[in-house]
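The structure appears below as C-alpha coordinates.
For this view, one protein chain was removed and the others were kept in their places.
Up next, chain A:
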Amino acid sequence: MAITKADIQSQANSSIHSGLRAEDVTIQYDQRVISKNLSIEIPDRSFTVIIGPNACGKSTLLRTLSNLIKPTVGHILLDGKKISKYKSKEVAKRLGLLPQSSTAPDGITVANLVAHGRYPYQNLIQQWTESDEQAVVTALKLTNTTDLANRYVDELSGGQRQRVWVAMLLAQQTPLLLLDEPTTYLDIAHQIDLLELFKDLNEQGNTLVAVLHDLNHAARYATHLIAMKAGKVIAQGNPSDIVTEELIEEVFGLQCKVIDDPVTHTPLIVPLGRDRSK
(Lines give C-alpha, C1' and ligand atoms only; values in the text may rest on other atoms or scores of the structure.)
Protein backbone atom coordinates (compact mmCIF):
# COMPACT_ATOMS: atom_id res chain seq x y z
CA MET A 1 0.00 0.00 0.00
CA ALA A 2 1.57 3.26 -1.09
CA ILE A 3 1.68 6.16 1.30
CA THR A 4 -0.18 9.08 -0.18
CA LYS A 5 0.14 12.75 0.49
CA ALA A 6 -3.34 12.62 1.97
CA ASP A 7 -2.14 10.17 4.62
CA ILE A 8 0.63 12.49 5.68
CA GLN A 9 -1.74 15.44 5.64
CA SER A 10 -4.32 13.66 7.76
CA GLN A 11 -1.48 12.97 10.16
CA ALA A 12 -0.16 16.52 10.40
CA ASN A 13 -2.27 18.56 12.70
CA SER A 14 -0.87 21.92 11.75
CA SER A 15 -3.79 24.01 12.94
CA ILE A 16 -2.42 24.11 16.49
CA HIS A 17 0.62 26.22 17.29
CA SER A 18 3.28 24.19 18.98
CA GLY A 19 5.37 27.02 20.44
CA LEU A 20 7.57 24.92 22.68
CA ARG A 21 10.30 26.58 24.70
CA ALA A 22 12.26 26.29 27.89
CA GLU A 23 12.57 29.51 29.82
CA ASP A 24 15.61 29.84 32.05
CA VAL A 25 15.27 26.31 33.42
CA THR A 26 17.46 24.47 35.87
CA ILE A 27 17.10 20.72 35.53
CA GLN A 28 18.07 18.40 38.32
CA TYR A 29 18.08 14.65 38.21
CA ASP A 30 18.76 12.67 41.40
CA GLN A 31 20.08 15.82 43.16
CA ARG A 32 22.58 16.31 40.33
CA VAL A 33 22.29 19.55 38.34
CA ILE A 34 22.17 18.63 34.66
CA SER A 35 21.50 22.06 33.19
CA LYS A 36 21.47 25.49 34.74
CA ASN A 37 19.64 28.57 33.45
CA LEU A 38 19.00 26.96 30.11
CA SER A 39 16.77 28.71 27.60
CA ILE A 40 15.80 27.05 24.36
CA GLU A 41 13.19 27.79 21.76
CA ILE A 42 12.02 25.10 19.36
CA PRO A 43 11.11 26.94 16.14
CA ASP A 44 7.56 26.15 15.01
CA ARG A 45 7.42 23.64 12.17
CA SER A 46 11.11 22.92 12.42
CA PHE A 47 12.84 19.55 12.46
CA THR A 48 15.07 20.29 15.41
CA VAL A 49 17.85 17.84 16.19
CA ILE A 50 19.79 17.88 19.44
CA ILE A 51 23.33 16.51 19.31
CA GLY A 52 26.03 16.19 21.92
CA PRO A 53 28.29 13.68 23.60
CA ASN A 54 26.92 11.01 25.95
CA ALA A 55 25.62 12.36 29.25
CA CYS A 56 25.55 15.96 28.05
CA GLY A 57 21.93 16.29 29.14
CA LYS A 58 20.22 16.07 25.76
CA SER A 59 17.85 13.25 26.70
CA THR A 60 17.15 14.96 30.01
CA LEU A 61 16.32 18.16 28.12
CA LEU A 62 13.96 16.22 25.85
CA ARG A 63 12.28 14.63 28.87
CA THR A 64 11.94 18.06 30.46
CA LEU A 65 10.45 19.52 27.29
CA SER A 66 7.91 16.69 27.28
CA ASN A 67 6.90 17.33 30.89
CA LEU A 68 8.36 14.09 32.28
CA ILE A 69 10.85 15.96 34.45
CA LYS A 70 9.83 19.16 36.20
CA PRO A 71 12.54 21.82 36.15
CA THR A 72 13.49 23.00 39.65
CA VAL A 73 13.72 26.60 38.42
CA GLY A 74 12.02 28.17 35.40
CA HIS A 75 9.37 26.57 33.26
CA ILE A 76 8.47 25.01 29.96
CA LEU A 77 6.04 26.95 27.81
CA LEU A 78 3.69 25.28 25.36
CA ASP A 79 1.81 27.62 23.04
CA GLY A 80 2.45 30.54 25.41
CA LYS A 81 1.20 28.75 28.53
CA LYS A 82 3.14 26.95 31.25
CA ILE A 83 3.08 23.24 30.45
CA SER A 84 2.40 22.44 34.10
CA LYS A 85 -0.90 24.36 33.86
CA TYR A 86 -2.31 22.04 31.20
CA LYS A 87 -4.30 18.92 31.98
CA SER A 88 -2.07 15.94 31.32
CA LYS A 89 -4.28 14.58 28.53
CA GLU A 90 -4.35 18.05 26.94
CA VAL A 91 -0.53 18.00 26.79
CA ALA A 92 -0.72 14.49 25.33
CA LYS A 93 -2.93 15.76 22.48
CA ARG A 94 -0.34 18.40 21.57
CA LEU A 95 2.96 16.73 22.33
CA GLY A 96 3.96 13.11 21.78
CA LEU A 97 7.14 11.41 22.91
CA LEU A 98 9.02 8.38 21.66
CA PRO A 99 10.95 7.35 24.79
CA GLN A 100 14.28 5.56 24.64
CA SER A 101 12.72 2.40 25.96
CA SER A 102 9.17 1.20 26.38
CA THR A 103 7.73 -2.18 27.24
CA ALA A 104 4.93 -3.97 25.43
CA PRO A 105 2.19 -5.57 27.54
CA ASP A 106 2.07 -9.39 27.50
CA GLY A 107 0.41 -10.99 24.51
CA ILE A 108 -0.46 -7.78 22.67
CA THR A 109 -0.87 -7.51 18.92
CA VAL A 110 0.68 -4.71 16.90
CA ALA A 111 -2.61 -2.96 16.13
CA ASN A 112 -3.62 -3.09 19.78
CA LEU A 113 -0.30 -1.59 20.84
CA VAL A 114 -0.62 1.20 18.28
CA ALA A 115 -4.15 1.79 19.56
CA HIS A 116 -2.62 2.74 22.93
CA GLY A 117 -1.55 5.99 21.26
CA ARG A 118 -5.23 6.99 21.31
CA TYR A 119 -5.40 7.03 25.11
CA PRO A 120 -5.48 10.85 25.46
CA TYR A 121 -8.62 10.98 23.29
CA GLN A 122 -10.52 8.27 25.15
CA ASN A 123 -12.51 8.06 28.36
CA LEU A 124 -14.75 5.53 30.08
CA ILE A 125 -17.67 6.24 27.75
CA GLN A 126 -15.74 6.71 24.52
CA GLN A 127 -13.20 3.93 24.52
CA TRP A 128 -13.02 3.35 20.79
CA THR A 129 -14.43 5.66 18.08
CA GLU A 130 -14.20 5.98 14.32
CA SER A 131 -11.49 8.64 14.61
CA ASP A 132 -9.43 6.30 16.79
CA GLU A 133 -9.76 3.63 14.13
CA GLN A 134 -8.80 6.04 11.35
CA ALA A 135 -5.77 7.34 13.26
CA VAL A 136 -4.48 3.80 13.79
CA VAL A 137 -5.01 2.92 10.11
CA THR A 138 -3.00 5.98 9.05
CA ALA A 139 -0.26 5.40 11.62
CA LEU A 140 0.17 1.78 10.50
CA LYS A 141 0.29 2.84 6.88
CA LEU A 142 2.83 5.63 7.41
CA THR A 143 5.22 3.36 9.29
CA ASN A 144 4.74 0.51 6.84
CA THR A 145 3.43 -1.80 9.54
CA THR A 146 -0.05 -2.51 8.16
CA ASP A 147 1.04 -6.04 7.27
CA LEU A 148 2.22 -6.59 10.84
CA ALA A 149 -1.04 -5.36 12.41
CA ASN A 150 -2.30 -8.79 13.48
CA ARG A 151 1.06 -10.12 14.68
CA TYR A 152 2.06 -10.43 18.32
CA VAL A 153 4.64 -7.82 19.32
CA ASP A 154 6.88 -10.43 21.00
CA GLU A 155 7.40 -12.11 17.61
CA LEU A 156 8.81 -9.01 15.91
CA SER A 157 12.42 -8.14 15.16
CA GLY A 158 14.00 -5.11 16.85
CA GLY A 159 13.61 -3.02 13.74
CA GLN A 160 9.96 -3.92 13.24
CA ARG A 161 9.29 -3.22 16.88
CA GLN A 162 10.79 0.26 16.66
CA ARG A 163 8.54 1.07 13.71
CA VAL A 164 5.55 -0.09 15.76
CA TRP A 165 6.52 2.25 18.59
CA VAL A 166 6.71 5.09 16.09
CA ALA A 167 3.28 4.06 14.81
CA MET A 168 1.93 4.31 18.36
CA LEU A 169 3.37 7.82 18.58
CA LEU A 170 1.81 8.82 15.24
CA ALA A 171 -1.58 7.45 16.33
CA GLN A 172 -1.45 10.09 19.06
CA GLN A 173 -1.71 12.70 16.23
CA THR A 174 0.16 15.46 17.98
CA PRO A 175 1.53 18.50 16.14
CA LEU A 176 4.70 18.16 18.23
CA LEU A 177 6.76 14.97 18.09
CA LEU A 178 9.67 14.45 20.48
CA LEU A 179 11.95 11.55 19.59
CA ASP A 180 14.62 10.16 21.89
CA GLU A 181 17.12 8.32 19.67
CA PRO A 182 14.44 6.99 17.31
CA THR A 183 16.85 5.19 14.96
CA THR A 184 18.90 3.30 17.54
CA TYR A 185 17.84 -0.28 16.83
CA LEU A 186 17.50 0.01 13.09
CA ASP A 187 19.69 -0.97 10.17
CA ILE A 188 20.78 1.83 7.83
CA ALA A 189 17.94 1.37 5.34
CA HIS A 190 15.28 1.47 8.06
CA GLN A 191 17.03 4.45 9.67
CA ILE A 192 16.78 6.43 6.44
CA ASP A 193 13.18 5.26 5.91
CA LEU A 194 12.22 6.57 9.30
CA LEU A 195 14.12 9.85 8.93
CA GLU A 196 12.46 10.39 5.55
CA LEU A 197 9.08 9.82 7.17
CA PHE A 198 9.95 12.38 9.84
CA LYS A 199 11.02 14.79 7.11
CA ASP A 200 7.67 14.31 5.32
CA LEU A 201 5.77 14.86 8.54
CA ASN A 202 7.81 17.99 9.16
CA GLU A 203 7.12 19.33 5.67
CA GLN A 204 3.41 18.86 6.29
CA GLY A 205 3.52 21.09 9.35
CA ASN A 206 4.57 18.91 12.29
CA THR A 207 7.25 20.22 14.61
CA LEU A 208 9.84 17.55 15.43
CA VAL A 209 12.52 17.48 18.10
CA ALA A 210 14.88 14.51 17.96
CA VAL A 211 17.96 13.42 19.84
CA LEU A 212 20.25 11.75 17.30
CA HIS A 213 23.67 10.22 17.67
CA ASP A 214 24.57 10.13 14.01
CA LEU A 215 25.97 13.58 13.19
CA ASN A 216 25.57 13.12 9.47
CA HIS A 217 21.91 12.22 9.82
CA ALA A 218 21.53 15.23 12.08
CA ALA A 219 23.22 17.56 9.61
CA ARG A 220 21.23 16.15 6.71
CA TYR A 221 17.73 16.14 8.16
CA ALA A 222 17.71 18.93 10.75
CA THR A 223 16.31 22.29 9.80
CA HIS A 224 17.50 23.50 13.17
CA LEU A 225 20.44 21.99 15.02
CA ILE A 226 21.22 22.33 18.71
CA ALA A 227 24.68 21.27 19.87
CA MET A 228 24.97 20.64 23.60
CA LYS A 229 27.84 19.96 25.95
CA ALA A 230 27.74 19.54 29.74
CA GLY A 231 24.17 20.79 29.97
CA LYS A 232 24.81 23.94 27.95
CA VAL A 233 23.90 24.91 24.42
CA ILE A 234 27.14 25.51 22.51
CA ALA A 235 25.60 26.45 19.18
CA GLN A 236 22.26 26.40 17.42
CA GLY A 237 20.97 27.22 13.99
CA ASN A 238 20.82 25.83 10.51
CA PRO A 239 23.30 22.92 10.16
CA SER A 240 24.94 24.52 7.13
CA ASP A 241 25.65 27.63 9.17
CA ILE A 242 26.89 26.11 12.39
CA VAL A 243 28.51 22.72 11.65
CA THR A 244 32.24 23.40 11.42
CA GLU A 245 35.36 21.42 12.24
CA GLU A 246 35.89 23.72 15.24
CA LEU A 247 32.38 23.10 16.60
CA ILE A 248 32.69 19.30 16.39
CA GLU A 249 36.10 19.49 18.06
CA GLU A 250 34.72 21.71 20.81
CA VAL A 251 31.58 19.64 21.46
CA PHE A 252 32.84 16.10 20.94
CA GLY A 253 36.61 16.49 21.26
CA LEU A 254 36.86 14.88 17.84
CA GLN A 255 39.05 16.06 15.01
CA CYS A 256 37.34 15.84 11.68
CA LYS A 257 36.93 17.27 8.24
CA VAL A 258 33.62 18.81 7.26
CA ILE A 259 32.92 18.42 3.55
CA ASP A 260 29.95 19.01 1.30
CA ASP A 261 27.46 16.12 1.15
CA PRO A 262 27.36 15.31 -2.59
CA VAL A 263 23.67 14.38 -2.41
CA THR A 264 22.02 16.98 -0.19
CA HIS A 265 24.77 19.63 -0.01
CA THR A 266 24.57 19.66 3.76
CA PRO A 267 27.71 19.39 5.93
CA LEU A 268 29.22 15.90 6.00
CA ILE A 269 31.43 15.08 8.95
CA VAL A 270 34.40 12.81 8.30
CA PRO A 271 36.34 11.89 11.45
CA LEU A 272 40.12 11.96 11.14
CA GLY A 273 40.96 9.20 13.59
CA ARG A 274 44.01 9.24 15.86
CA ASP A 275 46.71 8.51 13.29
CA ARG A 276 45.72 11.24 10.92
CA SER A 277 45.32 14.00 13.49
CA LYS A 278 48.23 16.37 13.59
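Here, a residue touches a chain if its C-beta (ideal position, glycine included) is under 8 Å from a C-beta of that chain, and two chains touch if they have at least 3 such contacts; residues count from 1.
We take it that contacts and distances are computed from a predicted model.
The chain that is not shown carries the UniProt protein name "Iron complex transport system permease protein", picked from "Hydrocarbon-binding protein", "Iron complex transport system permease protein", "Stage V sporulation protein AE" or "Phenylacetate-CoA ligase". Residue in contact with the omitted chain (choice from A:Q134, A:S157, A:S240 or A:T264): A:Q134.
Only one of A:H116, A:K199, A:H213 or A:K232 touches the absent chain when the whole complex is considered: A:H116. For chain A, the residues touching the chain absent from view are 30, 63, 66-68, 87-93, 95-97, 99-112, 115-117, 119-120, 122, 124-130, 133-134, 136-137, 140-141, 149-152, 168, 172.
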